[in-house]
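The complex appears here minus one protein chain, its other protein chains still in place.
Here is subunit A:
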């Protein structure tokens, strides 16, 4: 599905890049303290100071990194870590599928590079942006702006957290951890398209909460998502 792309797209890169940086700035409220927290926890668990940014820079998926630090041992249990990483990040498969139709005008190497950085926030902000104006095309500049800002922040602050140790103490005692669900709730608001979404989302949440109580580990993510998808199959059939 190769289509001719308008030449004006190149000129939009830097304005879009700046727009992406601006859009992502509020997220730093969540990224900075969590980065510091992850870094200091990792070092306490036996990570060396070089291994911290290596983990966060190559993996760039916060949820699985916190899990990996929690399960870290010396020597590390590689299969266990790989399994848990897959469980937590399996949602990326669906996220990539949702983004795929918007990437058709790009080159393959660009796509594989972009997907390397597809964390929840980058992906959701991009999709929300695509939906705000009908007919808007996927913009590499916007995606890159968000990505560069969040990626650098994550790698740098996890490194600082590892380097400085536990300087901030446990910030989650004060309520900073609420920044994370707040980001997700705002992202959900951006995806809201009326009551049709409500039922699958509620089922997804309900099942995830239930599974979170019943099973150890990260099974609640795929279980909740799957329940939501099954519900949406029924809902969409009845339109």
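The rule is short, and it goes like this: a residue touches a chain if its C-beta (ideal position, glycine included) is under 8 Å from a C-beta of that chain, and two chains touch if they have at least 3 such contacts; residues count from 1.
Heads up, the rule we're going with is that contacts and distances are computed from a predicted model.
Taken from the listed names "2-oxoglutarate oxidoreductase", "Spore germination protein", "Transglutaminase-like domain-containing protein" or "AzlD family protein", the protein name that UniProt assigns to the chain not shown is "AzlD family protein". Contact with the chain that does not appear here is found for just one residue of A:34, A:142, A:157 or A:220, A:220. Of the candidate positions A:98, A:152 or A:215, contact with the hidden chain is made by A:98.
Mapped onto subunit A, the footprint of the missing chain covers residues 1, 26-27, 29-30, 47-51, 54-55, 58-61, 63-64, 68, 74-76, 78, 81-82, 85-86, 89-101, 103-104, 111-112, 115-116, 118, 120, 123-124, 127, 173-189, 191-193, 196-197, 200-201, 204-205, 207-209, 212-213, 220-225, 227-229, 232-233, 235-237, 239.
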